[in-house]
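Shown below is the structure under consideration.
Note that one protein chain of the assembly has been removed; the remaining protein chains are unaltered in position.
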Amino acid sequence: MFPNKRVQGMVGRQIHVEMKGERCVLEGILTSVDDYLNLHLSSASEIQNGVRKRVLGSVVLRGNNVVLINPMKE
Amino acid sequence: MFPNKRVQGMVGRQIHVEMKGERCVLEGILTSVDDYLNLHLSSASEIQNGVRKRVLGSVVLRGNNVVLINPMKE
Amino acid sequence: MFPNKRVQGMVGRQIHVEMKGERCVLEGILTSVDDYLNLHLSSASEIQNGVRKRVLGSVVLRGNNVVLINPMKE
Amino acid sequence: MFPNKRVQGMVGRQIHVEMKGERCVLEGILTSVDDYLNLHLSSASEIQNGVRKRVLGSVVLRGNNVVLINPMKE
Amino acid sequence: MFPNKRVQGMVGRQIHVEMKGERCVLEGILTSVDDYLNLHLSSASEIQNGVRKRVLGSVVLRGNNVVLINPMKE
Partner (left out) sequence: MFPNKRVQGMVGRQIHVEMKGERCVLEGILTSVDDYLNLHLSSASEIQNGVRKRVLGSVVLRGNNVVLINPMKE
């Protein structure tokens, strides 16, 4: 199964996303994803040193700036 | 609904955008967006530590350097 | 009007451009632009802390490294 | 053999991957890869200074942010 | 004239190129360029603070990492 299909299989789940930039880490529910790995998260928060730093709510992330996507344990 | 459609649905609204580069954060009214997430904002300002730092007015942002788009509460 | 059309509408005008990299800011007259937002500026200067630092003259900027384009007031 | 075919030949093997960003280094079993070098790793860990720092498990890495892929000795 | 045509018009001339990365600046004779602004320079040198730091000779530069191209005065 190709990597982008793996991410499509995470829709509806809580994911951990690391973005480019000074360690921008987000967690939220993946509500949609396209082939470029552009992501839409709901109930998203910014995480710093493992702690929730800022509540963002609905957020769109540009695929080319996604470094790593990790499904969270439930 | 795909992530880029989400952003198209924000046209006319106040959005918060984080760009690549040394924490370049902007807020303004989204007036247009294309499939690459190139954005045109009007009444845009640069934000630093949550405070308006610089008024920019009309501004075009290159999609591949957009990290995060967040609609603002009204 | 799509964001790249906005930039095409700035041809012949003085623009302010922020590039990726350690705060590389340029100002000059936009003489041409393509769909990738590759830019050709004439009479360009590098700006640091709002002050003209270096005169560059004719300069080509690679579109994917453009962060922000802002038409200047005349 | 083209570089992406080399990576396809590493499926099922332990690989070492260096990502863009502040030295983000990962090791894990390559379970799938596409033509953009998007990678899916299982049993992945984050490595710092040669030491396992964080267990990540299943992880998807965005191809354009991959710098270097190195098959590990077995 | 589109920006990439401008660069094609610099073939055979001495150019100044700024690359992404910790201020990587090069000067050399542009011997070829393609539509992605991949560049081949001959007699290239790395420049630091305006001074020739390292002679590189023949060098290929990846277009997406080019920030700025400036023809040099003769």
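Should a chain be cited, it is by its letter among A, B, C, D and E, assigned in written order, with residues numbered from 1 in that chain.
Here is the rule we go by: a residue touches a chain if its C-beta (ideal position, glycine included) is under 8 Å from a C-beta of that chain, and two chains touch if they have at least 3 such contacts.
Worth saying up front: this structure is predicted, and the values here are computed from it rather than measured.
Novice: Taking the complete complex into account, tell me which visible chains touch the one left out.
Specialist: Touch partners of the hidden chain, whole complex considered, are D, E.
Novice: With the missing chain put back, which residues of chain D would touch it? List them for me.
Specialist: 1-4, 6-7, 18, 20, 22-23, 37, 63-71
Novice: Given the full complex, what residues of chain E touch the hidden partner chain?
Specialist: Its contact residues with the unshown chain are 19-22, 24, 26, 32-34, 38-40, 56-62, 64-65.
Assume only the chains that are shown with their structure count from here on.
Novice: Which chains, if any, touch chain A and chain B both?
Specialist: Correct list: empty, since no chain touches both.
Novice: CA centre of chain A versus CA centre of chain C: separation in Å?
Specialist: About 32 Å, centre to centre.
Novice: Which residues of chain A are in contact with two or more other chains?
Specialist: 20, 22, 64-65
Novice: If you connect every pair of chains that touch, what shape comes out? Choose line, ring, star, complete or other.
Specialist: line
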